[in-house]
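Every protein chain of the complex appears in place save one, which is left out.
Chain nomenclature is as follows: A and B, assigned in order of appearance, with residue numbering initiated at 1 for each chain independently.
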Amino acid sequence: MNNSSVVAVRFDGVSRYFGEVRAVDQVDLKIQDGEFFSMLGPSGSGKTTCLRMIAGFDRPTAGRIHLYGQDVSGLPPYERNVNTVFQDYALFPHMNVGDNIAYGLMVKRVPKAERMKRVEEMLELVQLSGFAGRKPSQLSGGQRQRVALARALINHPKVLLLDEPLGALDLKLRQQMQVELKSIQKRVGITFIFVTHDQEEAITMSDRIAVFNQGRIEQIGSPAEIYEKPASPFVAGFVGTSNLVGGEVAKRLTGSEQTFSVRPEKIHLGSAQDTPSPDMIVVDGVIRDVIYLGLYTRYLVEIEGGIDLVVVEQNLKTSSMEALSAKGQKVKLSWHKDHVSRVGG
Amino acid sequence: MPSKSSSTPKASWGLKLASLGTLLFLHVPIFIIFLYTLTPDERTYTFPLPGITFKWFGVALQRADLWRALKLSLQVAAVATFAALVLGTLAAAAVYRSKFFGREAISFLLVLPIALPGIVTGIALRTAIGGLDIPFSYWTIVIGHATFCVVVVYNNVLARFRRMQGSQIEASMDLGANSFQTFRYVVFPNIATALLAGGMLAFALSFDEVIVTTFTAGQQTTLPIWIFSQLTRPRDRPVTNVVAMFVMLITFLPIVFAQKLSAASSDTEGEPK
Partner (left out) sequence: MLNRISTYFYQRPKLVLALFLLPPMLYMAVVYLGSLFSLLINSFYSIDDFTGLVIRELTLKTYGQVFSPANREIFMRTATMAAAVTVFDALLAFPLAYYIAKFASPRAKTWLIIAVTIPLWSSYLVRVYAWKLILAKEGILSWFINLLRLDGALEWLLSFPSIGGSSLALSPIGMFIVFSYIWLPYMIIPIQTALERVPGSLLEASSDLGARPLQTFRTVILPLAFPGVVAGSIFTFSLTLGDFIVPLSLGNSKFFIGQAVYSYQGTAGNIPLAAAMTMGPVVIMIVYLLVARRLGAFDAL
């Protein structure tokens, strides 16, 4: 199924303005067939507007949107083979679960017998067999979520859009649904486009992630690429914790004034006497603050030039007593050159 | 009396009594009419009743003028309600689905006919009908009634639209339903009880309206106009009692039903049980 040469969704210079506000600004994007693709960004970054334009609820002010090669920019939602799982689920309160799931087939005049059969299959897929007769109001949040998923998937859409579908669930259920969504996606082989503001969620589930900021895409890449090689200060800051170093200090350490980022867990905390290998970047510093977090300890180290770096060390041997007494110690920080990513600016 | 009320969670006896008194004042008078339908006294409203008789129900049934008036009232109310349903729903849908310049003005214009005293609407229509030399007819009554019935439907339907959960319309279109299917399977079931409630209130309002009708009916007699003529020049007292009771009952049931419908739907946030 995963045919990477087929483009499922293509944005060509798509913009969407609401009055003066540029919700989406000149976005170019290619999403491959069968991909689990996430649109990640803070609220108001344009990710949901992009999703709504793919679904057909909104029309681009400029640019074109193609679905599997067909220009759909002006088509209404019911003319596109795309389905959506809404943030608030948008189940029809006046219909029972079975009728909700069968809705897409019903409006396409699929015979009743077949409808019932496929509803059963879908209920099984989302582990809700036997719930067909219930009303949405009698379901829990997680169950409504599954009904919404089944209602979309029964139509065999080419692309499934998910608009922060896990936002309303509690943490435990959310983690469970993340795993489940991913496995369902593998089984049905449909392109999933997943909108979220939760970077952890995006990293856990996605094949690729587009990071949105102020109506533009800052970076597109695999979760590892996004995390290890953030392309901009925004991405470095939004996805995970990051140390940004620029100016004079950057020049002395890397030979370029360009701002770079290094992740806290990539930094090695050594004693002042250590002699690290030559492909390491080394800098002296003083531990200003220590936070013991059980699994690991977070240090705040001030290096030359008055810059604070966050360093995280796993507590393999350290105990809390030792960790906390490290405050004020002189240390030598070092990290591998490969772990430096230039973020420009 | 208010001065005896207290800020403790339990109401004082004075407050309870005063509240009960007001409630009785609001509702008891109606039952007096029911009592008087049984009086054998034809000339006065003597109390206590000199006896008990059921004959006036039979007499009222025989009155051709009453049947004509009833028929006219029902026809007017039916057509005015239908017009109000169409116009009110359209206006509510327009105001709900988009933000546009002058939305406020529309609510204002629609509420004006019930906010202004009925005599204003009545005399205004009267001058227009007179000025345009339109002959008084069944339609002049309907046109008058529709002006103040529209807002009733509009308010009910708009309130329901606003309570409608989330993105149901988008979800329906997303699942392949065109606008017409979306209306039939999603929008209509959502607003059906609001239409019913609004329609019944509009019907009740039109059925017993007298002030505007006085100015738009010409020589025609609706049931309320018949009662009004009896109020100023009583000729058929016992029959009037029967008619008054009948009008009360015919409007009471839809009103209570409509109130319960609205209350029920706001309890469950638009989710029919």
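The criterion applied here is as follows: a residue touches a chain if its C-beta (ideal position, glycine included) is under 8 Å from a C-beta of that chain, and two chains touch if they have at least 3 such contacts.
Keep in mind that this is a model prediction, so the values were computed, not measured.
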| item | value |
| --- | --- |
| Contact set of the excluded chain (shown chains only) | A, B |
| Listed residues A:Pro76, A:Gly142 or A:Gly237, member touching the removed chain | A:Pro76 |
| Residue among B:Ser107, B:Ser137, B:Gln165 or B:Gln220 touching the omitted chain | B:Ser107 |
| Selected from B:Ala91, B:Ile141 or B:Val239 as touching the chain missing from the view | B:Ala91 |
| Chain not shown, touching residues in subunit A | 74-76, 78-79 |
| Touching residues (missing chain, whole complex) on subunit B | 1-3, 5-11, 15-16, 18-19, 22-23, 25-27, 29-30, 32-33, 36, 44-48, 83, 86-88, 90-91, 93-94, 97-98, 100, 104, 106-113, 115-121, 123-128, 130-131, 143, 146-147, 150, 154-155, 178-181, 201, 204-205, 208, 210-211, 214-215, 224, 227-228, 230-232, 240-241, 244, 247-248, 251-252, 255-256, 259-260, 263 |
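Note that only the chains that are shown with their structure count from here on.
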| item | value |
| --- | --- |
| Inter-centroid spacing, subunit B versus subunit A (mean Cα positions, whole Å) | 55 |
| Subunit B-touching residues of subunit A, taken from the complex the two chains share | 55-57, 76-78, 82-84, 86, 88-94, 103-104, 106-108, 135-137, 151-152, 155 |
| For the subunit B and subunit A complex, residues of the former touching the latter | 165-168, 170-178, 181, 185-186, 189-190, 268, 270-273 |
